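Working notes, structure below.
A single protein chain has been removed from this complex, and every other one stays in its place.
Read from first to last, the chains carry the letters A and B; within each, the first residue is number 1.
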Amino acid sequence: MSETSIFTDVLRWLPFVLWGFGLNVLMSVLAILLGTTAGVFLGLGQVSHTRVVGGVSRLATQLFRNAPWLVLLFYCIFLMPYSITISSATYNVPSWLRATLGFSVPVAANFSEIVRGAIGSVPKGQWEAAEALGYSRSVTLLRIILPQCTTRMLPPWMNLYALLITATPLASIVGVEEALARTQAAVQSEAQASFLIPMYVTLLMMFFLYTYPISRVSNALERRFRTV
Amino acid sequence: MLELFRQFALDLKASGINLTILYDAFDFERFLSGLATTCALVVLCTFFSILIGAIGAAVLGLSRGPAAMLVRAYVALIRNTPLLVQMYFFYFAVGSLMPVGHNAIGLPVPMIGNFTWAVIALSLYAGAFNVETFRSGIGAVHASYEEAALALGYSRFKAFRYVVAPLGLRFSFASLANNLVDLTKATTVAYAIGVAELLYVSNQIWSDSLNTFEMMNVMLAIYLLLTGIVVWIIGRVQAAMRLPGFGAN
């Protein structure tokens, strides 16, 4: 097999794989939105002074942070219903959506830690000054502390997204037809050994070109926001 | 004593919680072997990834030329691409290039098995994160310590080896613990290339005995335990290396 024909073969399969990559991106965007929202509540819950809320939030965060992403994925795939019925209409829950929910769980747990860390990094003097001015704890949190946290949370949040997008190929193991699954299909279809490396390298490059800029921006933001 | 345990497990089954690993010898054995494989992966990859991380950070700290660029490229590539794709790349793509041997009955046997590829892929993966960890730990060491060593006649390399690196290590523990926890969790990805680690084995068990829910929970509990042990070990090492009066502690 000459070099050029392998190149054209890869090119031929490229749109097919790229469409699959679109599914990876879709899953990651949905999962980061869901996970971030849930993570905010979990994170705030962790710093709550109410014993039950604090305890449950911390427990949930620890549990889902220390669980492997693939295990959580399996959990959601196997134990989530295949279809749900809302007011007499039955909707099929496609596997990619179940995978997305599966990804949202560790994202929420990780973001919960990011929130907790950011809140903890605000100097104690801020709390004291607010208290001296008569603010209640929850208002202090909402109006004074959290606004200061947003810049601190941005770089780790972007890192979390980078982690997430590189985790999405795990969905291929549970049957989602995303970029990796499609690459495997392409490889099996071509059935020649010399196709393997170029195809996988192409897939690696796809992820690299998408994720690397995100890492760079995150690093740049981190340097900019550093208060030291 | 064991019989009591077994009876307890069977009672659980009667009430709806089916933990075959506790009363079925076959399931118990394969569960244990899966756990052992996972632990083996964690221990081996921890060792190699720390080695890779240390060498990489040393290169970044001492050289500014092509070696440093190579390390940076390696770290950027590994951290911005999926572990699963890397593992498939090694096992399928690179593996296809490897010479194939033959075993006793003439069947083809790949030179590098899936467990070995898993160790390679996971070590390279965690190693990249460790390079970053050690690099920033070293960066946190105040320049004045290196300066004092230079003023005493140490070369840059010796100053690094005797002064900067030992101090940088103390700053790296928290981040290192994080990386090793991530590594422990990442061993599940080896499932995809057929390594009989904990997830793979649990999958087999719940496929046979249809106790998916129970096995999932057992797995979650075990991974919680494993990551807890990793964090505890790092904590002990950190405590043993504590320096009175020095910042990081």
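Rule of thumb we're sticking to: a contact is a pair of C-beta atoms (placed from the backbone, for glycine too) under 8 Å apart; a residue touches a chain by one contact, two chains touch by 3 or more.
Definition applied: contacts and distances are computed from a predicted model.
Colleague: The complex has one chain missing from view, so what does its UniProt entry call it, picking from "Lipoprotein", "Amino acid ABC transporter ATP-binding protein", "NADH-quinone oxidoreductase subunit N" or "Na+/H+ antiporter subunit D"?
Modeller: From the listed options "Lipoprotein", "Amino acid ABC transporter ATP-binding protein", "NADH-quinone oxidoreductase subunit N" or "Na+/H+ antiporter subunit D", the omitted chain resolves to "Amino acid ABC transporter ATP-binding protein".
Colleague: The chain left out here touches which displayed chains?
Modeller: Result for the missing chain's touching partners among shown chains: B.
Colleague: Kindly state which of the options B:Leu152, B:Ala174 or B:Leu210 is in contact with the chain not pictured.
Modeller: The missing chain is touched by B:Leu152.
Colleague: Spell out the interface residues on chain B facing the chain that's missing from view.
Modeller: 144-145, 147-155, 158, 162-163, 166-167, 170, 243-246
To be clear about the criterion, only the chains that are shown with their structure count from here on.
Colleague: Return the distance between the CA-based centres of chain A and chain B, expressed in whole Å.
Modeller: Taking the average C-alpha coordinate of chain A and of chain B, the gap between them is 21 Å.
Colleague: What does chain B use to touch chain A in their complex?
Modeller: Its residues touching chain A are 76-77, 79-86, 88-89, 92-94, 96-97, 181, 184-189, 191-192, 199, 203, 212-213, 216, 219-220, 223-224, 227-228.
Colleague: Taking the complex as given, what residues does chain A use to touch chain B?
Modeller: 62-63, 66-71, 74-75, 78-79, 162, 166-170, 172-173, 180, 184, 187, 193, 196-197, 199-201, 203-204, 207-208, 211-212, 215
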